[in-house]
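Note that one protein chain is taken out, while the other chains of the complex remain in position.
We just call them A, B and C in the order they show up, numbering each chain from 1.
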Amino acid sequence: MVDLARALRAIKRSIWVYHLNSGSCNACDIEVLDALTPYFDVERFGVKLVGSPRHADVILFTGPVTRESLPKVVRALRAMPRPRLLLVLGSCGVGGGIWWDTYATTGGFSKLEEILREQGVEVDRVVYVPGCPVRPEAIIYGILVLLGLAEQKVREVEVHAPGG
Amino acid sequence: MSLVKILEIALKTGRVTRRYPAEEPLVTPEFRGSIEVDPSKCWGCGACVKVCPPNALTLTPSGKSLVLEYFVGRCIFCGMCAEVCPAKAITVTKKFELASANLRDLRSRVVHEVLRCSVCGTPIAAEAEVRAVVKASPVSEEYAVLCPRCRKERFAKSIGLRVGAPGGGPS
Amino acid sequence: MTEPVGKLIEELKNLGGKVEEVRGREIYLVASRDSLRSLAKALYSAGAYLKTCAGVDERPIQGVLSVYYIFGLDELGVDVILRVPVTEEDARVPTIVPEVPAADWCELEARDMIGVEITGRPVRRLVLPEDWPEGVYPLRKDFDYSTRPLRGFRSELPEEVGVPLGPYHPALHEPEYFELYVDGEKVVDVVYRGFHVHRGIEKLAESPRFTYKQVPFLAERICGICGFVHSSCYVMAVEKAAGIEVPERAEFIRSIVLEVERLHSHLLWLGVAAHLLGYDAGFMHAWRIREHTMVLAEYLTGSRKTYGINIIGGVRKDLNVDKLDKTLKTLATVREEFVKLAEVMLSVPQIRSRASGTGVLSRFEARALSVVGPVARASGLYRDVRKDYPYFAYREVSFKVPLYTEGDNLARLLVRVEEVLESIEIIKQLIDKLPGGPIAVESWDIPPYRRAVAAIEAPRGEDVHFIITGVGKPYRWRVRAPTYQNIPALRAMLRGAPLADAPLTIASIDPCFSCTDRVVVYDLKTGSRRTLRISGGVPPCPL
Partner (left out) sequence: MLHSLLALVAFLAGVTLAPVYDGLERKLRAAVHTRIGPPILQTWYDLVKLFSKELVIPEGGSWCALSAVLELTALIASVALLNYVPLAVTSGTVGAEVVAFIALLSVATALTIVRAVAQNNVYSVVGGFREFTLALSSEPFLVFSYLALVAGGERPVFKLSSLLILAISSYVLSSRIPYDIAEAEPELSAGVNIELAGPLLGVATMSTLLRRFLAAELTALALVLVVGFESYQALVLALALTPVVWVAHALVSILLGRTRVDMGPKALLLTLLPLSVVTVVIYGLGL
């Protein structure tokens, strides 16, 4: 059993991320890279981009999960040690994006999650970061929310239009 | 040895890092973030839904109401909805701090009462839309609360024509 | 119609081509499959290059499946489009690869997408996933865009992808890979596998979900780096087909934003190239300078990427004095800092020694493979859409097209360095001449079944969009991104070269997003397989 709170505490000052692209248009991906560069410099939080999912504490997930990339994505996620913490970036990953219902995609992370469950790959915590593309600050904010260092600002809202 | 010049450049430039979140983000006044629908202005007409490229905005009937849902998780932040909205109910904000631990919190809804035809009870449109139409055009309230079929019928009757069989609708 | 064009058409007529239509600088010919090869050969020897080919399901309008071959004659500034109709029952066309090597991929794609068999060449599946059912062709009109045929879920990768990491790389990249066949330390052959980024965009545009108005936003998402090129190219194709006159000011604004996009893209590439060569200071500084262009792009358009300002008939956002002022200031900063950085980068010994003389593409091969953009220009091929087929406001500006003859990685790097400076000058001239007036037409009408080809010089080379208009939405929209054209040239660059140069060489064509990719290495002598993770390389501006 994974003690999530403990695991999150352990990586608070040292967050190694692996970037996993499931067929995105590259815009989110270059923003992930951009977050490393001088103006945003995520290294000041101890964030480091690593080259293997085995070294990763958090996976930065982009793309709508195309049919072709699906098996490889599952495999990369399986290679990641528990706890599996995911930051799902961009409108493709979060909601399937503009191509959410085409023949060539799976429709984003929520569908992938079902397939992962079928395949016995458990995911311990997911934070969704909308954006098209996600700007570097949104990625930073997402990381902080994932670690519990920042408050989530959005809430589900349902308002009735005033009646006549 | 011009490769050492990188040190000179670095010294001259200093540190450019924005200490977001402690400092302001690098956002310009033109930035398009998530949208907000003002429920007091929204008609529930669905113009935004028709234009939304990724279907982040949807209008679905649910029981007695019509629900306009905005799923920011699929939004592409193009702002076309705000441009086409006839009621100017949609504003494009500069919000980008939208991270959420679940998909539910990425949805916001405006629930509209559906107006039913005062004769046959068929749902016509959102009440707010009908009110807006009545306000904007000289359609009398009497006609506005009818479904297209009954409206036609009543109109036909009013100018003295019989449409279809007695007591029946148009054929 | 100029004389050489008339002569060429006469020759094509004699070879069996029938002129269907001449629209502006586009000449549409219909040909039978028997005359296809001789027509293609004649066009190629007349100096044409293949822009792309596209399968179109024309059964609802003409009862046939057609394959369109779009040839560009850049010296004459015209396009010749060959259409080869075949019946559904006998859907076969001969390959033109022996005459036109550049047709390799688009023939296979037509086979995948509309089910026209290509005869006379080895065929394999290119775009669709391996577990896609046989006989299901996504671009046929009777295929519903949202059908997801049952998945034979492959939890294991094919054998040759033996490393447990899957085709993923550390520094950002798309999940694509090349297979390198080696004999000892020499590369013998290269095969590109992937299309992991196939998202069904062409089909989606003709689905009930989309209208003409919405497609620009879809087009922009073909590629997150040069998206504005795609949306511009789409609107240009539609405007050409429908004969919509775009206000001059809108054309200027589009051109300005296109050049801003080129700036960000080239700076991005230079940074990634530096990173691949272990020079991270170069990466950081290039991206620091690039950040100015990102902020500028957001200030001009409302978004850092996927700008979203292109609409049919113009643009959505106007430029005001503040914006022009900010643009000029940003350009001055970028120019000053970039010149300094370029000097430093080129003085780093490892960058010089690893880039010069590696990944050579000769002028002859460059022409045969119809490569485009900086790759062509680094191999001595003077090819730039902005000059050859001037569009938008490019007629109004003067600029130099950097040309190198070495054809190596260093030449490609230098072409891009010079282009950054040229882009800055272009934007300055555009701002100087920016006319007043409206930024979009009031209304427009798009008649169905009109055809048009549009091309734009993207940061990576010529981007081509071909459109057949439909009712309320495109009937068929074919996109050919520049990388699609350049990847096959990697074979020529890598073959016979040492394995160690492969990463940089693959990155040197700036494959949509240069990042690392995996390579499967086949040793032909021992028959054993090794898998190497290399840097650089990635997919065509994905479709």
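Definition applied: contacts are C-beta pairs under 8 Å (C-beta built on N, C-alpha and C of every residue); 3 or more make two chains touch, one makes a residue touch a chain.
Quick caveat: nothing in here was measured; it's all calculated off a predicted structure.
Although one chain is omitted from the display, it touches the following shown chains in the full assembly: A, B, C. Interface note: of C:Lys305, C:Arg354, C:Arg377 or C:Lys428, the residue touching the hidden chain in the full complex is C:Arg354. Of the listed positions C:Pro208, C:Gly278, C:Gly472 or C:Gly496, the one in contact with the omitted chain in the full complex is C:Gly278. Interface note for the absent chain: among A:Asp41, A:Glu68, A:Asp101 or A:Glu137, the touching residue is A:Asp41.
Panel shows subunit C; residues 162-165, 169-171, 274-282, 284-285, 288, 348-351, 353-354, 498, 500-501, 503, 516, 530-535 of it touch the chain omitted from the view.
The set of subunit A residues touching the chain not shown comprises 10-11, 13-14, 16, 37-39, 41, 43-44, 46, 48, 50-52, 54-55, 57, 81-82. Those residues of subunit B that touch the chain absent from the view are 3-4, 6-7, 10, 13-17, 19.
Going forward, only the chains that are shown with their structure count from here on.
The distance from the centre of subunit B to the centre of subunit C, each centre being the mean of the chain's C-alpha atoms, comes to 35 Å.
Contact of a single residue of subunit B with at least two other chains is seen at positions 16, 26-27, 53, 55, 76-77. Residue positions of subunit C touching 2 or more other chains, listed in rising order: 209, 217-218, 221, 285, 288, 291, 306.
Residues 38-41, 44, 91, 94-98, 100, 110, 125-132, 134-138, 140-142, 144-146, 150, 152-164 of subunit A are the ones that touch subunit B when the two sit in their complex. Residues 18-34, 37-39, 49-53, 63-64, 66-76, 79, 97-99, 101-105, 115, 119, 132-133, 135 of subunit A are the ones that touch subunit C when the two sit in their complex.
Of all residues in subunit B, those touching subunit A in their complex are 15-21, 25-27, 34, 39-40, 42, 44, 53-56, 71-77, 95-113, 126-128, 131.
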